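Left out: one protein chain. Kept in place: all the others.
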Amino acid sequence: MNEDYEIIIEIFKEEACELLSEAENSLLELEKAPGNKEAISAIFRAFHSIKGGGGMFGFNNITSFTHEIETVYEDIRNGKIIPDKELIDISLASCDVIREMIKAPHAEPDENARDILASLRKYLSQEKVVTKTPAESPKKAVTTEQESARMVTYRIRFRPFPGIFATGTNPVLLLNELRNLGECCMIAHTDEIPELDEIDAETCYTAWDVILTTSRGIDAIKDVFIFVESESELAIEIIDDSENPAENSDYKKLGEILIEKRDITQEDLESVLGERRLIGEVLIDKGLVEPACVQSALNEQEHVRQIRENRIRADVISNIKVPSDKLDKLVNLVGELVTVQARLSQTAAYREDTELSSIAEEVERLAAELRDNTMNIRLLPIGTTFSKFKRLVRDLSKELGKEVEMTTDGADTELDKTVIERLSDPLLHLIRNCIDHGIELPEVRESSGKQRKGTINLFARHSGPNVLIQVSDDGEGLDKDAILAKASERGSITAGQELSDDEIYSLIFSAGFSTTSNATKISGRGVGLDVVKRAVDFLRGSITIESRRGAGTTITLVLPLTLAIIEGLLVTIGEEYFVLPLSSVEECVELIQKEVSETRGRHILNVRGKAVPYIRLREQFSISGIPPAIEQIVIVKHGGDQVGLVVDNVIGGHQTVIKNLGWIYRSAEGISGATILGDGSVALILDIPKLLMCALNEETVSLNFKYNI
Amino acid sequence: MSDFKVTESDGGGEIVLSGSLTIKNASKLRTKFIDALMKEDNLSVCIDADAGVDLSFLQLLCSSHRTALKLGKSITLRILAKANFLTAVENAGYTRRRGCARDNNGTCLWLGDRP
Partner (left out) sequence: MNKTIMTVDDSASIRMMVQFTLIDLGYDIVMAANGKEALEKLTNKKMPKIDLLITDFNMPVLNGIGLIKSVREIPDYKFMPIIMLTTEFQPEKKFEGRQAGATSWLVKPFKPEQLVAVVKRMIG
């Protein structure tokens, strides 16, 4: 085809040159006899043909230039312009321009060409110049494309004009084209066909009812009939639209359809309604309607019902509901696969087998992809949880006589299903707290220059492997003095103790903590923010609080995207492996014996001048054996606290699929789960918040700060 | 130049139609049907295997059937290449579950897949 195309282009170029010579000859004749009509048509025809060919073969420069001169000669032909000497000169120059364009079809028109074009345009009236060059089809294509996907069912009634056969049109081919557009059923109406003595065999007596479901839009249907539309009867109606789907698959009653199509009248219908038989049958028997009309209406009913049923079924299929235990099973399997893959990689590395290594790499890549995809299935947007609180905010603020508006950002942020489920309660408490303690009464707000209406904003966004969720209000902010007073009253802190803002704020998360003197109905019935703390700990997340007195409070929860997989740091103590969530790890340092002795046996470490308590995991987990000469300390951080964990060796980063421990191990303090390593051995996952609590409890006396976290 | 053929069987009451049974021969075909119906009380129309039909021919068959009904005669189809013919009937939307109002004795030529 390409070769063919080149041949055609060569022929076109030759042809165009010949046409130009013809035009030039005729121009010279015209110069001699300005009224020579034959010459004028010959010139017009020559330019017309060049334009047509140029358009066909993609020479747009030639087409647009020739279009102008063709228009001039059309006007000359119609007597609107009288050719003068100057015009003939310009025309001859135009021929040269076109000839150049044929030689270099895709070069930009030069100055000379533009000058000549300008002089040509002087002969044309203004409107003529802007008439579009032949390219109006692309626009249409865009609109039809936009309409794609939208499945619409049309009722088409087509009655061709009687003489349609004589124009060479076969109506059945038009029907076949409709069939190509989509699912289609059609029935011919033959009642107009006369008997043999009256029939004109060359006349079309047939009309059609067509029901067509297509995504191509009404223009595609009209396009089928474009050549016969003006003379024929064509009615296109929409009877079903996937954009505005009917609620169920029921469709109009037979009588309704027949009336709508004017096959029967309302009176006809009423006259048969009393009968006990099917309406269609009765109507036919009484001769009120042609059987074909009834069949057509029945077809329509059946077609639409089918389309609607399919749509309902398709809706079901595009969203499958799966019991979550099936998903969990999948996650477990992926976990095992990741484990086996790690073993494979290890084995391959150990054997120094390059072929096996490359297979292992491939498996690793696929396993990672499978893992990510599986985790993705478990992700849900947090928006549904957010919107649950709208009602709560409304009811609660009304009850408390406050005016509160809740806004949300990042409702489409996705996170693990389990995380979302476990987050619902903590968020509820935080929001309650905002309304109860944060947002002031409208009058108070007004007097301090704020708007009567307070705002609570829920905000979510991804941040690396974590999700940030913020609950902020523009209320009165936290009262540090009140918190401190309450805390010392409860004995959580000792008077005179120096605390950072973070430390003070985190006091509100301790069990049973409340600063309001009289507990309200809403919050402060013993169920405090410690619930939030516990839930976030469970989710391996952390909480930070920012607050400005009088301006509001922002509580930020940082949570892992998923609970099933963590990035961990693999360490050993004796023969045992442990995994620490990498998100809590701050740094690794060596434990130098000298420093240990300097602190006189107290478990305090000096990290760049800062006192950090540490615990020996060997002791914590009662692991026998002698520690190595140089131990490692992994400094972990949780909330605002730092603690060192002493281990034998730090092996490195390790991506871990978490397996829950059986109930026997539930009481194991400081362990949150287990994982299986590449070589098949088990590593325990450390529960950092728990360990921190242990460490802090042990060291509180010497450190002189004690508060319950 | 007529590229269709009508053969009358001797005494069998059947005409065999072959070739282009289409619009350009429609007028001539009409005459053939009139002649045949004049002669036969129970006319059988055989559509030959090589026959090509179009809408105009289907209209003619319909018209012939109606004429037969009025004259108290009968007309039946005998199709030698069913698939081709049925495709043409279906494409034209002529297939029926029930004959037209004039078909008082259920002899409509387009009923179900009877042809």
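Lettered A and B in written order, each chain numbered from 1.
The working rule: a residue touches a chain if its C-beta (ideal position, glycine included) is under 8 Å from a C-beta of that chain, and two chains touch if they have at least 3 such contacts.
Here the structure is a predicted model, which means the values were calculated and not measured.
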| item | value |
| --- | --- |
| Residue in contact with the excluded chain [from A:Glu177, A:Asp328 or A:Glu503] | A:Glu177 |
| Listed residues A:Gly35, A:Gly79 or A:Gly168, member touching the removed chain | A:Gly168 |
| Residue ranges of chain B at the interface with the undisplayed chain | 1, 22-24 |
| Residue ranges of chain A at the interface with the undisplayed chain | 1, 4-5, 7-9, 11-12, 15, 45, 48-49, 51-57, 63, 134, 136, 165-170, 173-174, 176-177, 202, 224, 226-227 |
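Operating definition for what follows: only the chains that are shown with their structure count from here on.
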| item | value |
| --- | --- |
| Between chain B and chain A, distance of the C-alpha-averaged centres to the nearest whole Å | 59 |
| List of chain A residues in touch with chain B within their complex | 165, 170-172, 175-176, 186-188, 190-191, 193-197, 199, 201-202, 204-206, 208, 210, 284, 287, 290-292, 294-295 |
| Contact set on chain B toward chain A in their complex | 23, 26-27, 29-30, 33-34, 37, 54-56, 58-60, 62-64, 66-67, 70, 88, 91-101 |
